[in-house]
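I'd like to ask some things about the structure below.
Yeah, one chain of the complex is gone here, protein chain that is, but the others are all in their spots.
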Amino acid sequence: MAEITLIEAIRQAMDEELARDPDVFIVGEDVGVRGGVFRATQGLYDKYGSERVIDSPLAELSIAGVGIGAALYGMKPICEIQFADFIAPAFNQIINEAAKMCYRSNGEWTVPMVFRAPYGGGISGGLYHSQSVEAFFTTPGLKIVIPSNPYDAKGLLKSAVRDPNPVLFFEPKKGYRLIKGEVPEGEYTVPIGPAAVTRPGSDLSIFAYGMMHYYALQAAEELAGEGIQAEVVDLRTLYPVDRATILESVRRTGKALIVHEDNLTGGYGAEIAATIAEHAFTDLDAPVRRLAGPDVPGVPFSHPFQDWFMVNPQKIASAARDLARY
Amino acid sequence: MAEITLIEAIRQAMDEELARDPDVFIVGEDVGVRGGVFRATQGLYDKYGSERVIDSPLAELSIAGVGIGAALYGMKPICEIQFADFIAPAFNQIINEAAKMCYRSNGEWTVPMVFRAPYGGGISGGLYHSQSVEAFFTTPGLKIVIPSNPYDAKGLLKSAVRDPNPVLFFEPKKGYRLIKGEVPEGEYTVPIGPAAVTRPGSDLSIFAYGMMHYYALQAAEELAGEGIQAEVVDLRTLYPVDRATILESVRRTGKALIVHEDNLTGGYGAEIAATIAEHAFTDLDAPVRRLAGPDVPGVPFSHPFQDWFMVNPQKIASAARDLARY
Amino acid sequence: MALTAEIKREMYWTMLLARRLDERAWVLHRQGKIAFHISGIGHEAAQVGAAYALRRGEDWVTPYYRDLALMVALGYTPTEFILSLMGKAGEPNSGARQMPSHWSLRRANAVSHSAPVATQCVHAAGIGLAIKLRGDDRVVFTTLGEGSTSQGEWYEAVNWAAVHQLPVIFMVQNNQYAISVPSAKQMAVPSAADKACGLGLRGLSVDGSNVLEVYNVMSEAVERARSGGGPTLIEARVNRITPHSSDDDDRSYRSREEVEEGKRNDAILISRQVLEKEGVLNAKLVEEMETKAKEMVDAAVAAAEAAPYPDVSEAAYPVYVEEVRRG
Partner (left out) sequence: MALTAEIKREMYWTMLLARRLDERAWVLHRQGKIAFHISGIGHEAAQVGAAYALRRGEDWVTPYYRDLALMVALGYTPTEFILSLMGKAGEPNSGARQMPSHWSLRRANAVSHSAPVATQCVHAAGIGLAIKLRGDDRVVFTTLGEGSTSQGEWYEAVNWAAVHQLPVIFMVQNNQYAISVPSAKQMAVPSAADKACGLGLRGLSVDGSNVLEVYNVMSEAVERARSGGGPTLIEARVNRITPHSSDDDDRSYRSREEVEEGKRNDAILISRQVLEKEGVLNAKLVEEMETKAKEMVDAAVAAAEAAPYPDVSEAAYPVYVEEVRRG
């Protein structure tokens, strides 16, 4: 098996799906000739041509809406939003159109499509190149997937392309080249839905996704040296979320730490905490803890500011340590 | 004191603020000659003229963005979004611009303004005239206010107009004419921030806002007849929320029921549940319960469907009864 | 394609049937039998003229809420319409999930739309792109009101179609009002068709009360789109004779004289004159059509009143495609 980067896994998934299904196409800003500003689509324009890898006008609303139209017709668009920060202009099309199409038409019309967007901070991107936007999209009708490693990224993106529903696929951009992992040569997919227990443990459960899952594993390693056995769960699919795996883990460990980069208040973790508080109440040995970005409107640019904002392995280890000792 | 409707209270607040401050103006679709599709601005165009009550083009993005520009210049716009369902096109301007302006400019630029929007179901509005959108906007930099009665509506809206920050003011449209209450003649305001314990009780705490608060009081009345004393807390300001009052209430009753109309999963209640689970853990005698709309993409139109979707006093009483008996 | 006398009569019949259905909806609303109606009265010639220029059932349509006559031309039945007004089981737009006049008819390639205006135009651009990518011999037709052209959504949709030379026809049904707001407060150009020049596509304005004129202009646009000549923007000048919807009272914002003037230019009236002048229509034929329309509308109301509401167990589905249950 070859060890590849997260972004290479994403590129491979798109390459294979373009080759497999003539209905699949890519549309977005700079995805064509340039191969994407992060090079996720590098080489695909040359290989599949300007009709399969389409450089769109600079307008996210219509990247989404045109994708929806093409999906209604039976195509399977992969819409790239250059940064998750720029998905806001497409909010109406994603929330009011893509998410509601199947239900509102009683299943007569469906939109099989993927929205890909790099998200997350720690890359000196300031307020508008660092956002985590998953909490805005936790709404019925959408699926939300965030991979944390190359194997999952490739398998989940292939599943997303084949999924008959609109799937938001957020990619931890800080990990694009940092996170490496083994990916088999042949065809495989990873199902949308199930979370993964990526490190078993008995003292507490850490729930995370994307870059924070990568850091959570590092924190768990550090804690193990101190005799604290943290179980790490990679949520992978945020909506609809795998409640069973979450609750099962908390029932075993009795303690839950939820980690994400986005602001604490109103962030995605609230739903996980609420679920645990309601459905694992009698199993809890400690308060449900959330560790997340502070409640400021974005990741500030200056180095010391950014470091202050970002959750990192040390902060996770520290929060987990406190919780284990509760 | 005169007994007036919720919408009359809202109208009075705008009337008085227009009279008080020449920088205040209203902008939105049909707010002028027509006096608003719900008649919230009725009479104001005649009284203040076309430069203070402006009929905008049919475009929410620019209603918000033009409002932001005017606020940057020092005006105090009240932007009406005709239905909360139609705020999505303005998402980018509200989330990326209004919310972040003060922080991103280190306080050099600020946007004193109000976004008003009728929200909520139960009015045969189907998927696109029934939405509750508060959860999408729980983000640092914004304030979110939802009144549940005429007194608060008037006092809070006046506070919102005078607030130096962007305030989202969501109005429970089903209650516009249904909810009546006494409002004093003279000038008063209700502060943004504090929740209100609107009915004291000892057996459990019900947290609600808007129309659901109105129903929660009815449910509590019913439960009182059965010997269950429910404390009812009207959150009023959803962001930043009054954590102290919430936690204080739970510490006394030991049980929390959170009620909203929006979908359960990813709805606003998750944040309240998470807060309680973290900060009142040792005081809890039962799981934190949420009662909310089912996880479908919108309120369906047909009568039986709508009834199925909507939370009502009976459903609240039933959930509260179960929780009290836990 | 030259229209036969028979087809011209059928066009008038379609307009008339839509008109009588629409009027009945107002009656049902006054009777308290339905919660809401939004009317296409005055817009019928624009819609039917356009529909007949399409290959119906083959070409695609993303309509807007005033398009009752367009939907009837596409095969939407009177009973289906009244079922949707009442939120009854079996209405094909949404399975009674959406408000009335939020169309969808899969069998006619008429796509489900929402309430937020102009969203359907972006879908049309996407459908146009898909048609082009697949090399299909089809066009897509999308409609909206003039007020809705103020939305960035509309602009982006037309821009896509123009840049990529997509087979899309945009028809703005300009009735001079967006609820209460006159078009002078929406745009600084006299006609919505003028917007085409800034976007690089052909723009035309047509008398939307004259079904044959609309047909001609639309046929040319369809032909251009089908042969790879790209999109067209058509403004159809129409009259909204009714209030905006059953929730509206238009007396507060426009004079009765103006409404009367609109009635004198009413689509049914003007189109009838045109067709009578062409010798394909006369009083007797119209009389027969009126009788038939009344019968059909009566029957549709009776059928819809007798129909059940959907079973509440269906309300929770289908959020995802996996949950779709096909009859």
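Going by the order they are written in, the chains are A, B and C; count residues from 1 in each one.
Operating definition for what follows: a contact is a pair of C-beta atoms (placed from the backbone, for glycine too) under 8 Å apart; a residue touches a chain by one contact, two chains touch by 3 or more.
Nothing here was measured: the structure is a model prediction, and the numbers come from that model.
Within the whole complex, the absent chain has one touching residue among C:Y65, C:F141, C:Y155 or C:F170, and that is C:Y155.
When the full complex is taken into account, the listed residue touching the unshown chain is B:A71, out of B:A71, B:L127 or B:A230. Among A:R34, A:K47, A:R177 or A:R325, only A:R34 touches the chain that is left out of the view. When the whole complex is considered, the residue among B:R11, B:R104 or B:H260 that touches the unshown chain is B:R104.
Touching the missing chain, out of B:Q12, B:N92 or B:S205, is residue B:N92. What subunit C contributes to its contact with the hidden chain is residues 150-153, 155-156, 159, 162-163, 165, 184-189, 194-201.
In the full complex, subunit B contacts the hidden chain through residues 25, 51, 56-57, 59, 61-62, 64-75, 77, 92-93, 96-97, 100-110, 112, 140-141, 143, 164-165.
Mapped onto subunit A, the interface with the missing chain covers residues 29-30, 32-35, 37, 55-59, 61-62, 85-86, 88-89, 124-129, 294-298, 300-305, 307-309.
What we mean here is this: only the chains that are shown with their structure count from here on.
Once CA atoms are averaged chain by chain and compared with the all-protein CA average, the nearest chain turns out to be B.
Look at the CA centroids: the one farthest from the centroid of subunit B belongs to C. Separation between the centroids of subunit A and subunit C, computed from CA atoms only, is 40 Å. As a whole-number value, the distance joining the C-alpha centres of subunit B and subunit C reads 36 Å. Under the contact definition stated at the top, the residues of subunit A that touch 2 or more other chains are 92, 96, 100, 103-104, 140-141.
Among the residues of subunit C, those touching two or more other chains are numbered 94, 97-98, 102, 114, 116, 152-153, 319.
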